[in-house]
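Here is the structure we will look at, set down as structure tokens.
Every protein chain but one is kept in place in this view of the complex.
What follows is chain A.
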Amino acid sequence: MLTLQCPYCGVWAEETELHAEGEAHLKRFGPGSSDDEFEGYLFMRENPKGVHFERWRHSNGCGKFFHAARCTMTLQVFGTYSAQTLEPPQDIKDKISAVQPNWSWREFS
């Protein structure tokens, strides 16, 4: 079972206290965007075997959304961080690089 630390209330919450909310760092393409961009925003999701960035919500707790970086293969959790960001913070990236030096995920590496 996954145990993640909510960056807002500091609680080490196990999976049943949280709700998975899909992929992190999606860029919204709305009115005025091309069909390809809109399709990508709506439907195209990463499904990696390896490093992944996810959005979670501490639904049975403080109710806040946050981001988590983890590996889908080893189930290692690299860390959780605030949702008020457009890209993973450097310290999370460093933690991933220490374990998997050649990782990449979308435009991040």
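Basically, contacts are C-beta pairs under 8 Å (C-beta built on N, C-alpha and C of every residue); 3 or more make two chains touch, one makes a residue touch a chain; residues count from 1.
Everything below uses one rule, namely that contacts and distances are computed from a predicted model.
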Omitted chain per UniProt, picking from "Extracellular solute-binding protein", "Sarcosine oxidase, gamma subunit family", "Alpha-D-ribose 1-methylphosphonate 5-phosphate C-P lyase" or "Carbohydrate ABC transporter permease", is "Sarcosine oxidase, gamma subunit family"
Which one, A:Ser33, A:Asn60, A:Thr85 or A:Ser104, makes contact with the chain that was left out?
A:Asn60
Answer key for A:Tyr8, A:Phe38 or A:Phe108 versus the chain not shown reads A:Tyr8
Spell out, residue by residue, where the missing chain touches chain A.
8-11, 13-14, 16-17, 59-64
